[in-house]
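Here the complex is missing one protein chain, while the rest keep their positions.
Now for subunit A:
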Amino acid sequence: MEEENQAMKLYSHPMSSCSRRVRLALYLKGLKYECINITGVGDPELLKVNPMGYVPALVDGTTVVSDSYAILLYLEEKYPQHALLPQDIIKKSINYQAASIVSSSIQPLQNTTLVHYIGELVSPDEKLPWAQNHIRKGFVALEKLLANHAGKYATGDEIYLADLYLTFQLDNAINRFKLDMTEFPLLLKLYKVYCQTPSIQQIFAESSQQQIDKSLFNFTKPQEA
């Protein structure tokens, strides 16, 4: 297959919130890329390109960037169209803080591999309470952080970095972990707006389709409920 320019490639997993954030950013910025869904941990094709073996991993020419936060900041600098960060330094900081709360305080503690490990280490009955507890703590922080800044979206009336993080974390919290959202009216309101937003609907739809299309190794081990 001849390609005029070397198109970007994204190594991704359809249901991973980290991968979906990046796919949403690429979509918003109108960037073409080849989406390569990895089939499982230790995928040889991925390891060739990214020896660390993480997804998402972006290949842009000779540059390989892994870690969604790093990829998003890289994309923001290299492809400034449809800015993902507001100009105002305070609003920009709110976006960074929201992204960090999700990426450091919530996501790592509720990801499938870790939750499964807690199930083995402690008890299978502990998996859900563990995940819900850590999500809830992060959501308490987010609800306060965004209280004075939210508009239609998390930090105003445009989709920014914070929204990329919140959308898929909320999706996990509500749909996978059945978190009671009563304490989080702002976050719930945002989630409803996200579900009505065409660009986000596009990513949700693509993920579902990709999950159906390939019989993908799902990171949960067979025994997990």
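The criterion applied here is as follows: contacts are C-beta pairs under 8 Å (C-beta built on N, C-alpha and C of every residue); 3 or more make two chains touch, one makes a residue touch a chain; residues count from 1.
Simple rule for what comes next: contacts and distances are computed from a predicted model.
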(Q) When one chain of this assembly is omitted, its UniProt record names it as which of these: "Erythropoietin", "Tubulin epsilon chain isoform X1", "AP complex subunit sigma" or "glutathione transferase"? (A) "glutathione transferase"
Q: Please pick, from A:Ser103, A:Gln169, A:Thr197 or A:Gln210, the residue that touches the omitted chain in the full complex.
A: A:Ser103
Q. In the complete complex, which positions of subunit A touch the hidden chain?
A. 51-52, 54, 63, 65-67, 69-71, 73-74, 77-78, 89-90, 92-93, 96-97, 100-101, 103-105, 107-109, 114, 121-122, 126, 141, 144-145
